[in-house]
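The complex is shown incomplete by one protein chain, all other protein chains being positioned as in the whole.
And now, chain A:
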């Protein structure tokens, strides 16, 4: 009983204690946040190893996620979800149109690559700026309403953007075919391309596709420049999000979620706070969009489709809305399933269940098949339902529960041993 109340107190305290213990701050982070930040740095930097645990050629190798394309997606959609969480997790405003900002960021980025230079820095900076301006407009209008009406308004804006990009705005967006840098594009800052060379995204000459592979025994680790660029950007984005969460501004955003009435009778209008949060999270989405084109220099309107907006909602809730690391975990899980689970086909299943007698083998394959390959959405749906029902705080709450079980086990051990002394 006392144990429970203690736990409750500690779970409610972190923000307050981090505010009071400002003397022990490192880089502006409290000890707990610093640990978390450090952990995330280590995980992202070591990702090529951690995501490739199975040796090449083994049956489990298909579960390896350590290839550049997927690793880039992990961190980029991590950024997207971190930004979404600043709006949804802190203020409680559920935007259902965040993919629009991602798409607008991507288009802005690709135009920089067509007009200015293939260097990714201007592309990324401009995508953030353009998405921010777009978010300011959409937010200013949508935030006149709250709750479900706000969600519907953002959804309407996103679908409008999608339809416009697909049809009327074809001269700017490339319509159905989308956009990609062409050899003939002006690119005023870059010199002329060598004959036969195609334009490639780079960071001051370091190509995003560049990298090297490292063979250790049967393991093959891929280190990719693009991934590390995106990872560093993600770390900066994550650091900023921690600072926002712990700042007075973040506290105000939580106050908006908690009780708008009290906030306005405390002399604070909720609107500028929600609008600022909306713009910041739109800029995060733009950053993700810019990075997407930096890694893979093409963009199409389907990036703004409503399912893409829904995906980031799933990521955030699955990982744990309002937590720091949750959205990144959620993004990772969904992208992993989308890319790995969907690749498993019937043949692979037959290999797995080969050891069973023929009848059982076929039965097992038939039973498992709906959940893999194209059916991965079904598995995702089941996981999502289980998480929402049993772990309303998302994967993070699951982690805390497991950690709590270990802690309790330890405490019990301690209380057992002390009387014996």
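To be clear about the criterion, a residue touches a chain if its C-beta (ideal position, glycine included) is under 8 Å from a C-beta of that chain, and two chains touch if they have at least 3 such contacts; residues count from 1.
One rule holds in what follows: contacts and distances are computed from a predicted model.
Considering only "Fluoride-specific ion channel FluC", "Lipopolysaccharide export system ATP-binding protein LptB", "Sarcosine oxidase subunit gamma" or "3-isopropylmalate dehydratase large subunit", the record for the omitted chain gives "Lipopolysaccharide export system ATP-binding protein LptB", by its UniProt protein name.
Residue A:266 is the one among A:215, A:266 or A:307 that touches the chain missing from this view. When the full complex is taken into account, the listed residue touching the unshown chain is A:25, out of A:25, A:145 or A:200. Within the complete assembly, residues 8-9, 12-13, 15-17, 19-20, 22, 25, 28, 240, 243-244, 247-252, 254-255, 257-259, 261-269, 272-273, 276, 280 of chain A touch the chain that is not shown.
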